[in-house]
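One structure is given below, encoded as structure tokens.
Every protein chain except one is present and positioned as in the full complex.
The block that comes next holds chain A.
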Amino acid sequence: MCDYYDKDAILATTEACPVNLTHGLAAVGRYVDPCASANDLPPNTRVEVPFWIVPTLAARALANVGTPRAVYGHGLSADIGADPGCVDLRARSPYFYELAMKVSGEKARQDDTQTLADDPLMKLARLAFQGRYRDLLVKALSGNCEQDKAVRTLPSLTSEERELFESAREAARVYEQWRNTEEPRLRASRTVTNVTRGTRKRSRGA
């Protein structure tokens, strides 16, 4: 439950995830899938639903969880094997890693397996992050001299990577700025200064 307050974890649950309905759904067909011909979905229909409803469906054995092909299909593993840094993961899903973890967690519960480490989805996510981490690091830390490089990198990063990247750059920037200034920018607050000068009343009245 450590990601209960994590906004990435929450937003990741809005991503679409395909499920296979075991019992069908009555009266919500057009809502779930606007192209459906009937309003009752028969059993064994494959529909895409937001991920947040998947645990509820799966827990009641109403649906089998599938892998989001739009995100993790289409030769992604080949691309990642070739050069993870060049794959535009953001176009696939802004919450690539979070969603992979959630989907494979759900699958593991469905199949009643304990280990996720061997799940191909997790392997893919891990491989992608390992490959991209190095790029991220180099570009974030050398960002000061190569602005355009950083800007070019940014669009292909997922939200999670982007946050890491920006916080690293921010830290490096602040550090750099500190080294180049002589005067400390930490100053006493106005209230304190006014008290020591004995002008607190006057400034408050003004």
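Here is the rule we use: a contact is a pair of C-beta atoms (placed from the backbone, for glycine too) under 8 Å apart; a residue touches a chain by one contact, two chains touch by 3 or more; residues count from 1.
One rule holds in what follows: contacts and distances are computed from a predicted model.
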The complex has one chain missing from view, so what does its UniProt entry call it, picking from "Electron transfer flavoprotein subunit beta", "Uridine kinase", "UBC core domain-containing protein" or "DNA replication protein psf2"? "DNA replication protein psf2"
Residue in contact with the excluded chain [from A:T14, A:S167 or A:T191]: A:S167
Positions on chain A where the hidden chain makes contact: 1-9, 13, 22-23, 25-28, 30-31, 39, 52, 55, 58-62, 97, 100-102, 104-106, 108-110, 112, 114-117, 122, 125-126, 129-131, 133-134, 137-138, 140-141, 160, 163-164, 166-168, 170-172, 174-175, 177-179, 182-186
